[in-house]
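Missing here: one protein chain of the complex. Every other protein chain is in place.
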Amino acid sequence: MRTIELKIPSETGYEKLAMTLAEQCARIMGFSDSRVEDVKTAVSEACINAVEHGNASDVTTKVFVTMTMDDDRLAIDVADEGRSGPPPTEVRTPDLEAQFAGFETPGGMGLFVIKALVDEADFVEPELGFGSQFRMVIHLEPKETPA
Amino acid sequence: MRTIELKIPSETGYEKLAMTLAEQCARIMGFSDSRVEDVKTAVSEACINAVEHGNASDVTTKVFVTMTMDDDRLAIDVADEGRSGPPPTEVRTPDLEAQFAGFETPGGMGLFVIKALVDEADFVEPELGFGSQFRMVIHLEPKETPA
Amino acid sequence: MSSAIHVQIRREPAAAVIELHGDVNSDGEAAVKGAYEQVTADGASTVLLDLSHTQYINTSGISVLITVAMTAKKAGNVILVAGASPHYKKVFDLVRFSSFVTMFDTEAEALASLG
Partner (left out) sequence: MSSAIHVQIRREPAAAVIELHGDVNSDGEAAVKGAYEQVTADGASTVLLDLSHTQYINTSGISVLITVAMTAKKAGNVILVAGASPHYKKVFDLVRFSSFVTMFDTEAEALASLG
């Protein structure tokens, strides 16, 4: 097991540092190209949520990303400082009919996309002792032999 | 000013995560391609020293990399847990004559190369309170306009 | 720090083409909307969004695309989307964006479909 930790500013755009790091970890573990893309999108969306919701875009806050590389799974935890209350307890399916009809503002797709792309995705007890921590787990399929 | 922190395992190979992160920071700041290569090599050598010397390759230790992006300079600190005594106070010029003649084991090029590639490179007071901390600073040349 | 979006506009016989370069995220809203408004003001009623030059689209970027597609639909214009990578095509399918706009693998296929 190997652990990599990253701390980035609460500013959109910096999620790309977490994406690249997650990509490298996923490649080291031998994930397929398409699984690597899934990981990158999931990490990006989780970091943007941490910046915009969890940290309410407060520039004095940070986003904490921890990647745990195990033999058969990659866990990625994204933690924020909880500036906007507790995280949601359920994930809504985006209603594009309503959005296209103008009844709803376009958006609300992040958590739904993450849930669809990774094997496990849940808010967990924050190890920081405060804020929110979102954990994503991606399993290495037997066919994706580590390099 | 933006600060990015990375914590990696004490194992050669993982320096590549720090290299990629430093590369992204340098590109965001607008460094030229050749300067980006300098940064990558310097970070790689500093991390390998932290793993092999500072942490004596003890797998329970970590290497701590901090990138500080300022308007006109990128500072990269590489800290280790100081498992093999204090860091060197001077940098030797590698003697390739002696190495080719077989009088010296090939090696001892890392700090020398770092010093040549970056604008400032020194061991500084460790902010962790223990271990060694090596600081490298690379100035953004006026012609390298940020993107 | 993102590689800011920039748009390139081209007039093809069958459609106005808006190429999206850089990152497609929330910052891109003004640029993409502006390009749509420009080409329709210039008389285009069929607009092709070419995503083949972008490597990064997030869900905020998809919201921007939805907003433009919605504006087009309201005005009776046609929006086509081309050049999304297999990964982003999968994401568009997941959120069902692809049920509301017509997707093509390449710009050439999109233009050919217009006859």
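Lettered A, B and C in written order, each chain numbered from 1.
As a working rule, a residue touches a chain if its C-beta (ideal position, glycine included) is under 8 Å from a C-beta of that chain, and two chains touch if they have at least 3 such contacts.
This is a predicted model, so every value here is computed, not measured.
A.B. asks: Among B:Pro86, B:Gly107, B:Gly129 or B:Pro142, choose the residue that contacts the chain missing from this document, as touch is defined above.
C.D. replies: The one listed residue touching the chain not shown is B:Gly107.
A.B. asks: Residue-wise, where is chain B in contact with the chain that is not depicted?
C.D. replies: Answer for chain B: residues 11-16, 34, 37-38, 41, 44-45, 48, 94, 96, 99-100, 102, 105-107, 109-110, 112-113, 116-117 touch the chain left out.
The rule is simple: only the chains that are shown with their structure count from here on.
A.B. asks: Using mean Cα positions as chain centres, tell me which chain lies farthest from chain A.
C.D. replies: B
A.B. asks: Rounded to a whole Å, what is the gap between the Cα centroids of chain B and chain C?
C.D. replies: Here the centre of chain C sits 43 Å away from the centre of chain B.
A.B. asks: Any idea how many Å lie between the Cα centroids of chain A and chain B?
C.D. replies: 29
A.B. asks: Counting only residues that touch at least two other chains, what does the list for chain A look like?
C.D. replies: Within chain A, the residues that touch at least two other chains are 11, 14, 16.
A.B. asks: Please output the residue numbers of chain C that touch at least 2 other chains, ranges allowed.
C.D. replies: 1
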